[in-house]
Each structure stands twice: as structure tokens, then as C-alpha cells.
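All protein chains but one are shown at their positions in the complex.
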Amino acid sequence: MPYDSTAPATAPPLGVGMVGYAFMGQAHSQGWRTVGRVFDLPLTPALAAVCGRDPAAVRTAAQRLGWAAAETDWRALIARDDVQLVDVCTPGDSHAEIAVAALEAGKHVLCEKPLANTVAEAEAMVAAARAARERGQVAMVGFNYRRTPALALARRMVAEGRLGDVRHVRVSYLQDWLVDPAFPLAWRLRKETAGSGALGDLGAHAIDIAQHVAGSPLAGVSAQTETFVKERPLGDGAPAGELGAVTVDDAAVFTGRLLSGALASFEVTRVAAGRKNALRVELNGTLGSLAFDLERLNELEFHDHTQAAGESGFRRILVTEHDHPYLEAWWPPGHGLGYEHTFTHQARDLVHAIATGGRPAPSFEDGLQVQKVLAAVEESAEKNCVYTPVEQPATA
Amino acid sequence: MPYDSTAPATAPPLGVGMVGYAFMGQAHSQGWRTVGRVFDLPLTPALAAVCGRDPAAVRTAAQRLGWAAAETDWRALIARDDVQLVDVCTPGDSHAEIAVAALEAGKHVLCEKPLANTVAEAEAMVAAARAARERGQVAMVGFNYRRTPALALARRMVAEGRLGDVRHVRVSYLQDWLVDPAFPLAWRLRKETAGSGALGDLGAHAIDIAQHVAGSPLAGVSAQTETFVKERPLGDGAPAGELGAVTVDDAAVFTGRLLSGALASFEVTRVAAGRKNALRVELNGTLGSLAFDLERLNELEFHDHTQAAGESGFRRILVTEHDHPYLEAWWPPGHGLGYEHTFTHQARDLVHAIATGGRPAPSFEDGLQVQKVLAAVEESAEKNCVYTPVEQPATA
Amino acid sequence: MPYDSTAPATAPPLGVGMVGYAFMGQAHSQGWRTVGRVFDLPLTPALAAVCGRDPAAVRTAAQRLGWAAAETDWRALIARDDVQLVDVCTPGDSHAEIAVAALEAGKHVLCEKPLANTVAEAEAMVAAARAARERGQVAMVGFNYRRTPALALARRMVAEGRLGDVRHVRVSYLQDWLVDPAFPLAWRLRKETAGSGALGDLGAHAIDIAQHVAGSPLAGVSAQTETFVKERPLGDGAPAGELGAVTVDDAAVFTGRLLSGALASFEVTRVAAGRKNALRVELNGTLGSLAFDLERLNELEFHDHTQAAGESGFRRILVTEHDHPYLEAWWPPGHGLGYEHTFTHQARDLVHAIATGGRPAPSFEDGLQVQKVLAAVEESAEKNCVYTPVEQPATA
Partner (left out) sequence: MPYDSTAPATAPPLGVGMVGYAFMGQAHSQGWRTVGRVFDLPLTPALAAVCGRDPAAVRTAAQRLGWAAAETDWRALIARDDVQLVDVCTPGDSHAEIAVAALEAGKHVLCEKPLANTVAEAEAMVAAARAARERGQVAMVGFNYRRTPALALARRMVAEGRLGDVRHVRVSYLQDWLVDPAFPLAWRLRKETAGSGALGDLGAHAIDIAQHVAGSPLAGVSAQTETFVKERPLGDGAPAGELGAVTVDDAAVFTGRLLSGALASFEVTRVAAGRKNALRVELNGTLGSLAFDLERLNELEFHDHTQAAGESGFRRILVTEHDHPYLEAWWPPGHGLGYEHTFTHQARDLVHAIATGGRPAPSFEDGLQVQKVLAAVEESAEKNCVYTPVEQPATA
């Protein structure tokens, strides 16, 4: 049962300022509104202000989503005294500038994934985060799927040794919204704005989850990418029927090695007809295996290879027990959670880290590392698939 | 995308007062907090006050769950000027008294299921609701599973004729929290407080969903009930090891006929090891079939029998498209919802009904009808399973 | 690996004579042809002769199906010296006459299910089988699904106590070939030839499996039956469009009690659109649960309730390991079997029983007991669903 009448009646406030209020902004808002109503927190998040460029629209959004104030300049948002945490929900090309400014202004930062559009930007963000850490600030990147209870349980089981040595990691992230060639040439399909296509969007999640759950970074990759629909309608404002070039990938397939020695395989695509949000993860180890599909997010399949073969098989764990990650605060067993809960869990962990001076994961370093993997994937795809090492941190 | 910048900046408030703040109260609170942040509403729900008997505990709950004030007497809550809607989340034995008082005080009422513990109480509530309706008040009973998008889609597909004539309705609701004989003799296991066991709790949901989705009421039933564990530890305060008699059913199996002529079968139990919240529904009609399992609540299986046999089969519809019920306000396709969303949807529909003077379903009459089915089930079980007609409304 | 080079080079022959060569005759033929090629047997089945009324057709069938000779009179078949075992694959209304004659002639008998169309016939068959048993003959009824490896494993697990005390048994057998109202009035839809409809055909299997796997007979039942399509085209030879009355049930739903105290529920139907051969079985016990679906016949789902809730769930055992029932003789793990293998397994067990003088199960007594349950179901359906006890054997 979520409610604990012995919880402290009040906890000090933590003022949150959010930049951007589209899809991610709405999901984050739901997390900030809900987290303190469900979890026991050392700080009470206050939705202080939201920022957007259109004055009328941002005021409406603030009212709708529950933010106390609206700003039209992210610098003004950062400067507010009632904001201690800046939550960056803009497109990737503005992450670095906003996050660095916020960190330099002494604020904690939560930044949506991918951390940035380029390795250079990500490195600048890491530098800012390190400097800020010395001042007691916290920086976190929003790979929210780590906080899906089933994937958090998967991580825990691997860390506890239930799989033994992991030999295979297999991650696919399949969507289908670009199957239709009439889908217009949105900003997500232009390299100058989006950086990359399925790779940066879905691939970033796939890489982060693979490394996080397996507990080992990628050492190198070999990759192919493809743009199946090479031209699309220009859409808004352009003459009807006029087409423009798609400059990002529709899909990528790549293989890799973890530092641990495990083989990894990846497939990310926006043209897999019928797959809506199929982030699928499988790990095979010497003592067991795990399988997950985001389209059935309350389930984790586990095969215990230490059991007799005649009695074993993949069992479907309904990840809704009170001793499962994050579930202590939610509903009775069998009453499933949804996509948006990952943002509530992310908010919970971040608030705890801020209150305790901890180092929340995934850190900006983790976000940079994913950028480096993405860069290696692109490099391999350009170089005839040749195996391309991923630069490792000096301390690794 | 949930956010619509053209939504009216403000809608008049609707003050909500909730009685009870345990499991159901927490779920309803989540619904009230969220509904106006996601859906366009003609009235803005305000969490005015929550009521409980323990002064300190209810104050803590108010703060935790987001209610502006706390009351310790439900009559005082009803009397508040800032409360226009009373949301009854107490155990079933107090539903009638509170709901009738609220209706007589001119308030709208949302009452958790089952409507009451007895048919007599439910009839009094219906009388009060009818009188109130004349005065423009609204009364609704909280069979929240109707608002699971997949079951709402099922209802829509049946109503549109996609199944043709429904011949079979099969509903099971399986849980397992009473498998352990050491589970103590809680109030839910005593007839004087709970009315009945799995039957009133799970059976009420099963009956409502069967009738609602199939679009026809039960004409009669034949039933067996069983209490497998006849004594349980008394628990709190009692001497260790002392046992008391379980006076409600652990499980019930029953068959029935819908007025439409369809055959129905039901099984509800709290001792089905491994089933956590398995509300399973299947309908077979002359043109197609539907299947659902609450443990996979974002999915609906549909077999279209008008297709060639060689190409047909149960298809798994991921009920996350924007044209699915309630989904216009949520996330992109494939990003699933959870259990608690049913309460947000329930709040949405109730707010619309209040604003428009509509008659929200399920009504108190619907709740009474379910009570009559439950009474027929109990009567049949006592009378050697003999087929027992369900009293039909005079106007049916 | 199936092949064992140390097997005895030769085993004495067992001459088989089969009556009927339609669907069941073909399935049995496949079993007889295959069993000695796969399993080590103490006797070598020889397909001595097949019997049918049409001389040309039975000769063709003999050649096609691999029988050495053809007969047109079942009495002649029984009389053959090269026939030691008579395999009765005719419709139910001739089972008693043929089987009794064969037993009285000193032959072993395998009789397809249901044992007979009436309890009286079945009782006569049991009497003949008992007399024959004194003379060392064997009689067996063909409930072949017991020999599906997954259901045989289920039986074994229940017998070993893996489920603890069984509390719920749930069996549905759903088909859809009568959804179409244009399906003609075949002999299976006339009471005079078929005895009953879905009940005798599918219900007999469902009842046998429920009792066999749970390990306890039904004590009583409460039932409803229904004929949804009351008239059908007469078909062959009748004027086009002429309809005749369907005199058997399309579907039956019933509940029951096992002698052990478990609650049982059943649903059998030929009008469940989209379900082709869905014999589904679930048992819930105090220590675990099992689930099976004949449409996925190589799988058994098992929930071990003795495991921690956070790690448990229904596991999918692929029943293809060499220590699973019957699998020692087949393919490597993961290489599934099909429907027809149940007949090969049935033949294997019968041959062993004949060689060792054992009493193969299911016996004619078991077949009679199922008939008594079916009779109780029909009686209850006629008597307003009243709970109807099943007559128990004197020695039970």
C-alpha cells in the first residue's frame, strides 16, 4: 500500500524548472507531479516554472501541466531563485548550451537523452558536470527505461550473479511510424537538427540498456545503416507534392563486443511494420537468461539454467511485487504500471541523490559514453562495417 | 500528443471531497490529480478535502495525496461548500449511508464498487440517486475496469457488431493472496464486514464486465462457492496461534445465461496460485471473438471470423493508438498505460457528465443490478446449484 | 537419440486388426506403423487387416495405410488367426457390439472414445472386459490426449505432489467448425447417431483429462447445454435449402466437484470462433499451478508457488527433453511432436501391457465412468442445473 502515515509531514522543497513542454516535457511533468504523492522523499519537488518560446503557449502549458510560472527565455528560468533543478526537455541540439549554463549557474541538471548531438558537445557537458560536482551539484541524463521496474530487476539479477557470465546481449528497438512514405520530412528526419535518425533516438536507448543491464560497456562495434525512403514530402508551407531529401537513417543494424567478452547484437528501426515500441532485450549467461519486451513492460522472463532441464523454461515474472524495484510504493501485485512511471521513478532517484549528495546514474559521463558508441557505429557504417573500437575512459 | 495549446485557459472548478484514503482512496487521488493535466475538461477538479477518522492520519494523508483539507467526520465533508462531488472510497458496509446522505445534501456522488453489501442497501441508494437526478445531480458507481482502454475498445467493437451475435461469454478473475493458510483473518474474510469473499470483490467486477462488454444482462445463474481454508489466524491482538472461522467464500464458479441468449461462465478465486490479478474475458460471436487479460492490460486479442480461415487468427491489438478509447490524450503508440489510468478515465467521464447533465455509466441502477446477480449466485449456491433467475428491472 | 543398437533384433509379432479407416483409423494406422520403429517393444505390431463395408474402398485403404489384408465384415476380422488385438475405430454406436464380440473371441481390444453412446452399452463392455481379463486379455479405451507428453508430465507432477492439494481444475475445449449456419446436418449433429454433440465429443476428452491429471474423479456436476443453430441444411440428396432439426448440443458449460474437494469448471463448444482445437487445462494447487493448451501441445506452463513471489511466475516448459514422458525415443530437445504422436504412444503402452499382462489405463471402467459423468451432465441440464451426483464405483 503506497500510503505511509508515519512519513514526515513536510520535507524541504526542491524547486524544478523545466525547459520544453512537448512529449518529453509532458512526461516529465507527470513524473514531477506524482513522485511526492507516491514515494517518501527527503525533498518535496515544486513545479516552479516551465520555459518555452511562445508566450501564450507556454502560459497555457504551465497551467495545463501544473507549473506555477512560465518563462520564455531559458536563461531567465535558470536565473530564478525558486529553481534549484533545471530539467532539460528540448531537442538534442540545445542540450549542451542549456545544461552547461544551468550547471555554471549552480543548478542541478536533469537532461533528456541523448545527452547531445555530438561527442564534442557531450564532452563539454561532462566537463561542466564534473566542475559542478565539486560544488555539490548533481547532473543526470534521462535514460528513463532503466527505471522500468522489469529492467531494473533485470539489472539487479545480473548484478547478483543469477545469469553467471553473460555471453550474449541482444537488443532490438523496433517502431513503424516511418513505414508510410507520405510521412513528411519533419525535423527529426534532417541531420542538421536531429543529428541522426533511428540510431540516435532508438539506438541510444538500446545501447544504454544493453550496457547497463549487462554491466559492461561496449568495446567496439561493426555497423550498417540505411535510409529506405530517401525523399519525403516537405510538408508545412511547401508546395504540395514537393519532396526533400531525408538525411538521417531509417534503421541500423550492428554487432559488438562488451569489454566483458560478451557478443552483442543490435537492430533499431522506424520501419518495422506492426512494431510500435518494441524495445526487446535478451541476455544469455552461463547460469541463466533474461528476456524483456517494452510492449509488455510489466513482465520479465527468466530462465534459471541451474534447474533440471526437464522442469526449467522461461518463466514470466510479473514485475509487480512489493519487493521489485520501485514497487514498494505502488499497487498490489498484478496491478501493472505504464510508460510514464519511468519518469516518476527517475524523479525519485534524482531527488534522493540531490538530498544525499550522491552521484545519480546515468551520469553525464554515461551519456557521453553512449555518444561515443553512436559515433563508432556511424564511423563503422561509413567504413564498410569494419570493427571500430569505442574509446574507453582513461580510468576504465 | 496530450498537450493542446488551444484548450481553454480556465474551466470552472469542481470541488471533490473523498471519504477514505486507503488503497482505493489513493487510486482515486491519482485520478483526480491527473485528469485535468491530461484531458480537456469542462470543469477543473479541485481536491477540496479528504475524510478519515484518525485526525493525525487524515491530515498526513491529505498532505501526501494532495488534498487541500482534512475532515474526520464524513457529514462535515458533505456539508462543505467547496465540495460538489463526494467520492466514496470506504468499505462496502458504509457506502449506502454516506452516498444517500451526500445525494440528499445535493452533492454528486461517485461510489466505489460494489455499490453496497446488500440488495436492500443498493435499492435505497438507487432511490436516492433517482430523486437526486431530478435535481440535476449525478451518481456513478466505480467499476473502473470498464475504463481500461482495451475493455472499452472491446465494448465498442461488440456494439459495432464486429462479433455478430455473442454466443459465449467467459470471465475468470483469479488471484492468489489467500493460498497461504497463514494469511490472517482480516475484515475482508468476515461476512459481517465484507458481505462476501471473492464473490463480492472479484465477482462484482467479473459480472459487470461480462454484461457491459457483451451488452446484455444476466437472466439467471447456477453457482457453487467454496471456502477452502476454513480457519485462519486471528492476528492482531489475539493470542498467537489462535484461529477464527472464515465466514466468506474463497472462490466461486458459476454459469449463466444472458438475456440475449448467450451462455456465460464465471470463475473467481483468491487461491489460484501464480495468478496475481488475472481478470480474463473472452467473447465468441458469430462473426468474431475477443480475448483480454488484465495482467496484459494494454492488449486486446481479436479474431475476425469474416476473414479466410487460412489467414485468420487472434490478433494482438496493442491498445495504444490515438483513436482507441481515452488514448487521444496519452502517449504515442506502444507506450502503455497502467492500472491507475482507469481511475483517471473514470474521473474524466464523470466530470463530463456533471458538466453536461448527462447520466454517467455505470449508474447506481447498474450497481444494483450487479448486486442482484450476486444475490442470485449466493441463492443458487445455497440451493444445490439450481438455476436462479436474476430479477430484471420492470422497464427492461 | 531414438536408435538403440542393442535392442533385440526381433520381438514376437502382435497382429492388429482395425475396424474403420476414417479420421481415427488413419491416426491409429500412423501409430501402429510407427511405434515399433521408434520405441523398443516386447512385441512387434503387425498391421494384419483392416475392415470396412465397401469392398473396393477398404482394399484401397488397406494399401494406402499399410494393412496387409482387407475385410468387409468385422466378425471375419475378429475371427482371423493373425489378429490378436482388435482396434475399434468406428462411430460410437457400434463400439459395444464389436468390442464385446472381440473380447468374447479372446482378442485384446483397443476402443476409441467415447467408450459407447450410453451407460448401458458401456456397462456391458466393462462386464466383457472383466471376464476377458480373467483370461489374460487386455482392454483399453482411446483417450489419446493422456499421451500428449505435456499432459503426461502434468499428471506426473501432480502425482509427485508438486501442486500440493489441487483446489481448482478448469478445462475448456473450444472449436469453431459449427459457427457457420450453412454447415450441413451431418450424422454428428443427430442424436440417434451421435448420442450427443460437443458434450460427448469434446466433453468426454475434457472430463477424462480433468480427472486423470487431477487424480480424482468427479463427485457431481451442474450443467447447461445449448443448441445455438437449431436447424441446418439437410445436405446430400435433400432438396436444396431444405433444413432439418439439429438434435444435439452445440455447447455445454458445467461446474463440478472432484471427490478430492477441488472445484471444477468446464466449457466445451463447437461455436467458439477462432478456436480450432483449444483443449485448455489449468490446475491450481496449494504449492503450484499448471496450464496447458492443445494448440501449443509441446508446452506446459508451471508455476512453483514455493519460490519467492518476486522470482516466480508461470514458466514455459518445452516438453521435449529426453526425461519427459515418451520423449526418450524421439528427437533432440526443442524438436516438437505433433497430434498424431499421441496414437503412437498409446500403441506403445498397450503393447507393453499386452506383453506383461498389465492393466492398461484408461480401462473400460474408466471409459464407463466418463459416460456416467456425461449422463449426469445431461441430467443436470434437463433438471434446471441442479447439482447431480455421479454414481461412484462400489469399490471407490
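Side notes on the structure shown:
Each chain gets a letter, A, B and C, in the order it is written, and its residues are counted from 1.
Methods note: a contact is a pair of C-beta atoms (placed from the backbone, for glycine too) under 8 Å apart; a residue touches a chain by one contact, two chains touch by 3 or more.
Bear in mind the structure is a predicted one, so any value in this text is a computation, not a measurement.
Note on the chain not shown: across the whole complex it touches A, B, C. Set against the missing chain, the residues C:Val19, C:Leu65, C:Leu189 or C:Val246 yield one that touches it, C:Leu65.
Per the touch definition above, the residue from B:Ala62, B:Ala272 or B:Leu318 contacting the chain not shown is B:Leu318. The omitted chain makes contact with just one of the residues A:Phe39, A:Phe314 or A:Phe364: A:Phe314. Listed here are the chain A residues that touch the chain not shown: 167-168, 170, 172, 174, 176, 179, 222-224, 226, 228, 251, 253-255, 257, 261, 263-265, 267, 269, 271-275, 284-289, 303, 305, 312-314, 380, 384-387.
In the full complex, chain B touches the hidden chain at residues 302-303, 309-318, 321, 323-324, 333.
For chain C, the residues in touch with the chain missing from this view are 1-3, 5, 7, 9-10, 21-23, 26-27, 29-30, 33-34, 37-38, 54, 56-57, 59-61, 63-66, 175, 177, 275-278, 294-299, 318, 320, 331-341.
Heads up, the rule we're going with is that only the chains that are shown with their structure count from here on.
Per-chain Cα centroids separate chain B from chain C by 42 Å.
One inter-chain figure worth recording: chain A and chain C are separated by 54 Å, centre to centre, where each centre is the mean of the chain's CA atoms.
Within chain B, contacts with two or more other chains are made by residues 275.
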